[in-house]
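Sharing a structure below in structure tokens format, with a few things to ask.
Shown here: the complex without one of its protein chains, the others still in place.
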Amino acid sequence: MYRNQYDSEIVTFSPTGRIHQVEYAMEAVKQGGSGVALKSNKFAVVVSLKRSSSELGSYQKKLFVVDDHIGILISGLTADARVLCNYMRNESANYKYVYESDIRVERLVTKVADKSQVHTQRYGRRPYGVGLLVAGYDQLGAHIFQTCPSGNFYDYKAISIGSRSQSAKTYLEKNFEGFATCTLEQLILHGLRALRETIPNNDTGLNSKNVSIGVVGENYPFTLIEEEATLPYLNMLESDEPVEMQVN
Amino acid sequence: MSFNQDYISHPVFGQVDYFNKKNHQQPNQHTPYYSVHNHHQTDAGKQKTLDPIVTGSSVIAIKYNGGIVMGTDMLCSYGSLARFNSVQRQKQVGTHTVIGVSGELSDFQSLSNTLDDLTTDDFCIDDGSKLSSQEIWNYIARLFYNSRNKGNPLWNTVVVAGNQNGKSFLGKVDLVGTCYQDDFIATGYGAHIALPLLRKEYDDNPNGLSQDQAVKLIQDCLRVLFYRDARSSKRIQVSVVDSNGVKISDPIELDTYNWHSGEAAVRTFQQVALGK
Partner (left out) sequence: MNVLKLTPFPTQDKEKPLNHGRFEPYVDNGGTVLSVAGKDYCVVAGDTRMSDGGYGIQTRKYTKIFQLTNKCVIATSGMQADTLALQKKLKVMLDHYQKENGKVMSTPAIAQFLSNTLYYKRFFPYYTFNLIAGIDEEGEGCIWTYDAVGSHEKVKYSSQGSGNQLVIPLLDNQVAKFNQLLPEGPKDVPLDQVVSFVKDAITSAGERDIYTGDYADIVVIDKHGVRWEKFELKLD
């Protein structure tokens, strides 16, 4: 591990104008298991590849319900993610209490970003080591946002995060133009195909144990599809495998 | 977001105050520079509206096909004195909501500031969506209920009217946080005098009212109120809120029976009663 003179404090710029602690936190996001988020006009979908530390342990949950209209996929430090998830649940519940309506997804994401930003500027703080993909549906339609430890956030049509997410991104870039008019089923399959790209060749591939899917949309509260419920989609995925193999 | 303490006068000493526990722990104990000298144990530095001083009378509003018409007069009374004759008691909030307010004028002005803060923040988020009338109504209801919980009420009844996606919204909030929606609403004396008139017209038109009908109805109701509510005036404003947004009229002088001249009254009496 190389040493760097300017990386020990969050409040210190390096001479090249960088804040190393923040960049390290951004690296933590890339260590997590991969996840993909994509949306059509009516739906936003997140799919995640869960990991387990050993045969003896369970798979680490990556999808969390924030509210009926918002769910998140996490990548990075799960413990930090739980803090942010609780914060989002709280903000969403507060908004509902005061206005009797669902908080706009972008407003909630902005709050998370503002909260994250504080941890990049105050002495004695540590940035959150987690990135979120936020899937939501509100009066402005379906949304996918990505948040970063740096306090930045981005609005996407489709995106992936986590380890080897670049290959999923490549798949999404090739196909995203068709997403807007996709049915829910097609959208989930696109998500799974993108996710499949992130798996190393010698691995077991996607199965009902390591995949979970989150869906939210018009008149469709955020729903998790896990375990056996993922099988129909995984089976559909298998049937189109030969075609995909040729493409690759 | 802070509204507050706006105003009022007579601290009621020696009476049991439900809420005076709070008053024993004023922040100024720790910041003596601000301290208001407090010889009494009740109603320390902070002032509350425990009794309205300058008050506006009724607000009335009714839904018609495509929108809502709301009417208020412009008088704010100091007890029985007609103190302020040209006060606007309706306020546009955001782009497609209007509120009409009865009760304490200073609390209304404080509420106005709070709502301006709210809608300014909403505007600044700039995400292509705006708070709906219903959200504003709910916000006011929580604000009023929380204030009453602190024993520091905003002494008003607020009627919220709006239009979103072609749908009309009409709701009411009072000083203890009671809130509901209905097709026609009246506050104060209006609830006694105007509400039956509104209900009759509404029920007599099962297919709904036109805008012209509704405006005329609201004006008629305000005229009737002027005749019997001693705290009302004939200087009024009528607002229309529909899918095009909010229009609050300029002040209108109601055409009423003329009793400035005794002679005219005698003439009318002769015409009507004696048939001359």
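Should a chain be cited, it is by its letter among A and B, assigned in written order, with residues numbered from 1 in that chain.
As a convention for this text, a contact is a pair of C-beta atoms (placed from the backbone, for glycine too) under 8 Å apart; a residue touches a chain by one contact, two chains touch by 3 or more.
Only a predicted model underlies this, so the values are computations on that prediction, with no experimental measurement involved.
*Asks:* Identify the residue among B:Lys167, B:His192 or B:Arg267 that touches the chain left out of the display.
*Replies:* B:His192
*Asks:* Name, in rising order, the residues on chain B that touch the hidden chain in the full complex.
*Replies:* The list for chain B reads 12, 15, 18, 48-52, 141, 145, 148-149, 151, 153, 172, 176-182, 191-192.
*Asks:* Under the stated touch rule, tell me which residues of chain A contact the chain that is not displayed.
*Replies:* Residue positions of chain A that touch the missing chain: 65, 67, 89, 93, 96-97.
Methods note: only the chains that are shown with their structure count from here on.
*Asks:* Just give me the whole-number Å value for how far the CA centre of chain A lies from that of chain B.
*Replies:* Computed from C-alpha means, the inter-chain centre distance equals 47 Å.
*Asks:* Using the touch definition from the top, list the residues of chain A that touch chain B in their complex.
*Replies:* Residues 97-101, 104, 106-107, 110, 138-140 of chain A touch chain B in their complex.
*Asks:* Within the complex, which stretch of chain B touches chain A?
*Replies:* 125, 127-129, 131-132, 134-135, 138-139, 142
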